[in-house]
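The structure that follows is given in the form of structure tokens.
Complex shown without one protein chain; remaining protein chains in place.
So, subunit A:
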Amino acid sequence: MQPIWNPADAAAHNRINRVKNKTLNGLWSICRFLLIIGIMFIIVYPILMKFSVAFKAKEDIYNPTIYMIPVHFTLDNFKLALDLLDYWPLLLNTMTYVVITMVLTTMSTALAGYGFARFKFPGSNLLFGLVVLTILIPMSTLMVPMYLHFRNFDVLGLVHLFTGKDGVNLLNSFWPSVITSATGTGLKAGLFIYIFRQFFRGLPKEIEEAALIDGAGGIKTFFTIMLPNALPPLITVTLFSFVWQYNDTFYTSLFMSDSALMPLKIASFPADAGQYLSALAGLGASGKMDPNYVALVVDTGILLAILPLIVLYLFVQRHFVESVERTGVVG
């Protein structure tokens, strides 16, 4: 016997289904919520700890009942760390350095990316292959020759020809980084060229043709038409270049080991802080300061070093995510 289709049964069935779906969805949202909160906590926890430590007074170090929020608030740690790092001049110097390299890197890589995206010239594919090669070769391979190169900097022997000297020592100045970023061979520049190329390839050709017909030359077209349209990759590249330069220890310690730059100062900060604090307490160079107190000041220093980035990130984080999505790295 055929089962008879019963509207009441079907309605009940539908209702059950709906309730089932709803509970499943609800359960999944709870799971997702817990997961996301958990991962976010893991990411934020170290930063929260640094904040908590930075305001902690000496008396609170050995108080086991304190979790996160100190009992004795103090700004002494900040004062000490600011003093020790010579913070404001250091920040100014670092920012100048980072902004200069960022602007130069963005310019040179945008030009090269556009050149590779829109022009066919003999060997253009081979040259782009070489761009990819620059991404893949670890920088440690080029370290020694680059160092020697900038120690006696001399393009084609010109300096030797005119002054008779063996080249100019450019180490411990901004010049090595300025030169590498202006020529698109600096920190992760290959990646940036790749990003620009992908984006420019995705733009419709008609825009340029219209500009050409209206009488704009190739260079003018690039600066007035293409570049203003390339906002997403420009944002991506400037942001990443800024952040990576600010955090980079490899090139800075290679070329500018004596300069006052944030990454270098922070890397050696624990040792400096230890010495300075022992000297301050009149223990002499060999005396040992309470290491927990030194750690307090060191953590405050680290917080001061990453604070500019966090503040910057608060303002630009929306562009950060959106621009990468619109850059077309994916295409």
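Assume a residue touches a chain if its C-beta (ideal position, glycine included) is under 8 Å from a C-beta of that chain, and two chains touch if they have at least 3 such contacts; residues count from 1.
In the analysis below, contacts and distances are computed from a predicted model.
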Given "ABC-type multidrug transport system, ATPase component", "Dihydrolipoyl dehydrogenase", "Lactose ABC transporter permease" or "Septum site-determining protein MinD", the protein name in the UniProt record of the chain not shown would be "Lactose ABC transporter permease"
Using the touch definition from the top, which of A:L27, A:V71, A:L92 or A:M139 touches the missing chain? A:M139
Thinking of the whole complex, not just what is shown, which of A:A54, A:L84, A:A211 or A:L264 touches the missing chain? A:L264
Per the touch definition above, residue among A:A182, A:L203, A:L231 or A:A260 touching the missing chain: A:A182
Residue positions on subunit A contacting the omitted chain are 29, 32-33, 35-36, 39-40, 42-44, 46-47, 108-109, 111-112, 114-116, 118-122, 124, 127, 130-131, 134-149, 152, 155, 166-167, 179-180, 182-185, 189, 193, 218-219, 222, 243, 246-250, 253-254, 262-264, 266-267, 269-271, 274, 291-292, 294-295, 298-299, 301-302, 305-306, 309-310, 313, 317-318, 320-321, 324-325, 327, 329-331
